[in-house]
Every structure is written in structure tokens, then in C-alpha cells.
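Subset of chains shown; positions unchanged.
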Amino acid sequence: MQEAVNQQQVLDSAEIRKDFPILERSVQGKPLVYLDNAATTQKPRSVIDAEAEYYLKHNANVHRGIHTLAEEATEAYECTRDRIASWIGGVAREEVIFTRGTTEAINLVAHSWGGANIGKGDRIVLTQMEHHANLVPWIQLAKKNGAELAYLPIDGEGRLDLSSMDSIITPNTKLVAITQMSNVLGTINPAAEVAARAHSVGAVVLADGAQSAPHMPVDVKVLGVDFFAFSGHKMLGPTGVGALWGRRELLEAMEPWQTGGEMILLVKWDRATWAELPHKFEAGTPNIAGVAAWSKAFDYLDRFGMDAVRSHEVEWTRYTMNRLLGLGFVNIFGPKDVEERGSAISFEVEGVHPHDLAQFLDSRGVAVRAGHHCAQPLTKLLGQTSTTRASGYLYNTTAESDRLAEALLEAKKYFG
Amino acid sequence: MHNHDHQLDEMYRDIILDHYRSPRGRKDVADPTVVNEGMNPSCGDEIEMKVRLKGDTVEELGVHCAGCAISVASGSMLSEIAEGRTISELKVIAAAVKGMLTTGEVPEEIELDELSDIEVLEGVRQFPVRIKCALLAWVTLVEGLERYEKGGSGENASTTEDANPTVIV
């Protein structure tokens, strides 16, 4: 078959791939093509080594320890906090709270801030493209406290339709929670514009950065949001780590959510007072090794800069979308213009069910995801029960997109 | 010619793909005794089944499955062997299919290889995430029949809903 000409790549993916040992693996007898990056990304050797190094040389419980290992462990752990604080736009380190991931970060806000600040008749505004992590906690809160939910709609290309924003973000709106980049449609949302409107009615704004932080430069101050949540494992970091950034005044006014060791100031038989930020929100022994190793993921991304990572992905996405559309039987959801979207490409293949397709692609070594991608209401809105999603990262090449396209052609014949 | 993968072809046997491309039993059933809808929540795929019984025996069965190749083929195969069998015969066969797909054990009295194409579903066993696909039609049938036996209408009771927040979509 006719090979498409490889487009100029912004990053030298061939070089980059050498840092990711798993990419040399074969699956089902074929070299792995890993296109499930929106679910979780692979890890460079530096991250894997850092986690081992922590256990080989410095492991101890953090904070309060007076011995050398405890000091080293605390330093490694707290160092990542500094890294994040500067990485998301130069915020104060005390405003960065470690969590297991985006989900726990949003749950923290929903339980602690939401529980106290959202009451009967108040409105919570979301978008129609939220991941369950930024949807179910708010449904539960609305149910518990008697609030109402409203959704900013999407247009036919899966972009946020802001024409009705002013009537949806009403004066009784207390919170607007919005994903900065959709994990299904790839859409990059005008979070700053939404935040401005939300603030004009006095609402607090949370941005779900699970998909944006890994793939584009993020500055929470420029975005103008109040809370920002993201996960380490989707940006070359270890599983089991994530972070919540929040504005100091909000965090300081909030009651802690999880309680226990390390987050208290004084405990008596009948009462407790809380430690300063950020410890107030970090109860118990954290994922120390994971947090320590996460900093190497930032180092790795900083080698190129997030502008370059973004440019690389724009080109990769453009190439991949063209390649899939060129097959003639693939329908892509989400924005057509690559400048308006990230590298998560969800699609349908006429006559082939997404789960059969994913199974077939796996037999060709190509890892994609099939399902509702934790966004059931959106999937239904698209008229689907599930879709197939290929999602790229800085190590993905256009040659891999060709492998995907060829396998799709085969699948079409196999099931058609 | 494609160079098909062996394990994949074990699941997607030609017979299965044939049932998928041309599903049998995709018909409407007049005056159904049993109507049931089934769903696999993890993928969202749905199946609708209508059965007209005459006494204990299935006189006519129609199945509409909007799902993957495995679920469509499995429903299609079910429709091929259901008519003319009694409720208890079908429950035994459904249990045998489940045994074949999960533990690998099939009761001795059942000869699945005599049951049309059903035996070819065995290849699915190697793909644990897909077993639910092959079982969807069988679970939906048995559920409907059992509700009928318990004296229910045979109609799927709609799920009860408690107070949910006001929503503007």
C-alpha cells in the first residue's frame, strides 16, 4: 500500500524513544505501538531509576524525623513540591497539595470546599465533556446539599459552545468545574474565558488539568482559576501521585478532609487543630517514592519545554487525523482544527465495534482504548455507547500512525 | 491475504464473524410472553429479546443486539437453538455455555457440539474481558424466563429512581 510521507517532526522522537525501555517491547509478536497515552503514559528510565534510587538509598518516613534518612526523604519529597509550584506558573509551594491523582484532588475540593460552600438552591456548572472524575463528585454533592447542576453545551465539533454561557453561569452559581482538555474529544477549552465569567458572578473555578498539564504549557495565574488538579502518571510520572493547587485564601479557609497523622497541630481527647498548609491536607504517610520520582518527569519534559511538546503533538495529531480520515471509513469526534485540540483522537469505524477493533489492533501490536473513556454522558451525546481512542505523546512517531492506519484497514476487512 | 493472528482467530472464528455479519433471529415476535432487555454496563452495549412461549416451550424468539461481534454472534446462535426447546432445557444449556466460558467445565449431559455453532464460542475463554460479551444474550434470556416463572409479567421492571438534583443540560 502507499506509504504517506513522514511529516517533519518537532521533537526527535527516535532519540526520545531510547529513554523509554518499554517502547522496545513487542506485543503479540509485533513491536508495540503505544497509543493509550490519555489513560496513562510510559515512563522514562530517569523516573523509574529515581523511584528505585529512593528505596536503595534514602527511604524513610517524611517530616518530623531527626535522622539523616528522614531528612533526605523529606527533602526529596518536598523538592517535587517546589518543582510543581514553579511548573504551573510560579505559585506558592504551600498551595500545592499531593494527592493520589486528579480524582482524589477533585474529591478533596468537593468534600472540603464544596461541602461547606455549596448549599440548597446553589448552582454547580460543568461542561458536557467532563470525565467522571469531574462529574460524579459534583453530582453527589448536588444531591447531598440540594444544589442544582447545569452543563455548558458542546457544538457539533465537540467544542464548548459559549453562546449561552451567561445564562448558564447564573448569579446563584457557586462553582464552575471544567476540564482544560477533553480526554475524549481532545478539545482545548477556553478556561480563562469561562473563569472570567464565573468570577463575575462570584463563583469559584476548578480546572481539571489531567489532560492539559501533560501536553501543553500551563500557568494557573494566566488561566485565572482557583483550583487546578492533575495526575503524575499521565505526564511521565509514577502511578499513585497527583496534585491539587488551590488559592491560599481558599485552602486556608477550608477544613481538612482526611485526618490523621502529619496533618495536625495539637490533638486532645476531644479535639484537634490543624497544621499549616500544605500539611493540613496530607494525612498519613504519602506516596513518598512516587512523589520523589515525579520530579524527574518534570526534568524530562523541561529538556524540551512544553511549547515544543505541544508543537510536536500538534504535528503528530494533524498527520494522524489526516491518515485516518484518508481511509474513508473513519469518523473522528472532536475539533477538526488541530490547533483547537490535543492528541486524544476518538473515532468510530463504520461496521466495526470499538471493542472488536481494539482487540484486533492489539493483535497487531497497537494499543488503543475502547469504551466510554469515563465520560458516559458525553459518549451518549455523541450517539455512541463506546468509541475507540488513539492518543499520542512526545515519543509517538508518524510511522506509528501509519501502523495504526494499516491495522484499521485490515480490521475493516476482517470484520466488514 | 491477511496474515491473521492465531489467538485472535481462535476467538473470531469464521462462524462467529458470519453470525456477526448476518445475525439470525433478528425479528419481531408477535404477542410475546417474555420481553427482556440486557446490558453490559462496562461497554454500554444492549440487547433486546422477545419470546413467545406455548406452555413451557419457546415457540418463537427474536433478538436485537447492538454490541460487539461476540455478543451479536452469541445472540444469533442462541436464536438458532431456542425455538422448540423448553424453559428448563434452555436454562441447562445457558449454564453449560457459562461453564464452557468460565471454568471450562460443561455438565456431562450436555453435548454442546450438537447445539448448532455454540461450541465455537469457546475461543472467547482466553479473553477474560470479552466473556461478558458472549454471555450477554444467555443472561438476558434466563433472567426473562425466570421472571416469567416467578409469575412476573415477564416485562423488565424499570429501575426505581430517587430524588436527583435538578439538571440543566
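Per-chain numbering from 1; labels A and B assigned in written order.
Going forward, a contact is a pair of C-beta atoms (placed from the backbone, for glycine too) under 8 Å apart; a residue touches a chain by one contact, two chains touch by 3 or more.
The structure displayed is predicted, hence computed values, not measured ones.
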Chain copy counts across the complete structure file, not just the copies drawn: A x2, B x2
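Heads up, the rule we're going with is that only the chains that are shown with their structure count from here on.
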CA centroid of chain A to CA centroid of chain B, Å: 37
Contact set on chain A toward chain B in their complex: 28-29, 128, 139, 142-143, 146-151, 153, 168, 353-356, 359-360, 363-364, 370-372, 376, 379-380, 385-386, 410, 413-415
Contact set on chain B toward chain A in their complex: 2, 4-5, 7-8, 11-12, 17, 20, 42-46, 66-70, 127, 130, 133, 163-169
